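Note that this complex is displayed minus one protein chain, with the remaining chains in position.
Take a look at chain A:
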Amino acid sequence: MANFYLKPSEKEETKLEPKKSTVDFILNYSKALKVTEYEELQFETLLN
């Protein structure tokens, strides 16, 4: 019974965080995105 209470549940052990591929995508997106301004206009350019 003691073990039942002391053993951390599976849910607690699992850290909820995004996949590495998702984080990599965001970082690559950031590197590729260029925002250029021309007078009062802003242009987004995505360089692949």
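Simple rule for what comes next: contacts are C-beta pairs under 8 Å (C-beta built on N, C-alpha and C of every residue); 3 or more make two chains touch, one makes a residue touch a chain; residues count from 1.
The definition used in the following text is that contacts and distances are computed from a predicted model.
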Choices "RNA polymerase ECF family sigma subunit", "Ubiquinone biosynthesis methyltransferase UbiE", "ABC transporter permease" or "Putative solute:sodium symporter small subunit" - which one is the UniProt name of the chain not shown: "RNA polymerase ECF family sigma subunit"
Touch residues of chain A, complete complex, unshown partner: 15-19, 22-23, 25-27, 29-31, 33-35, 42, 44
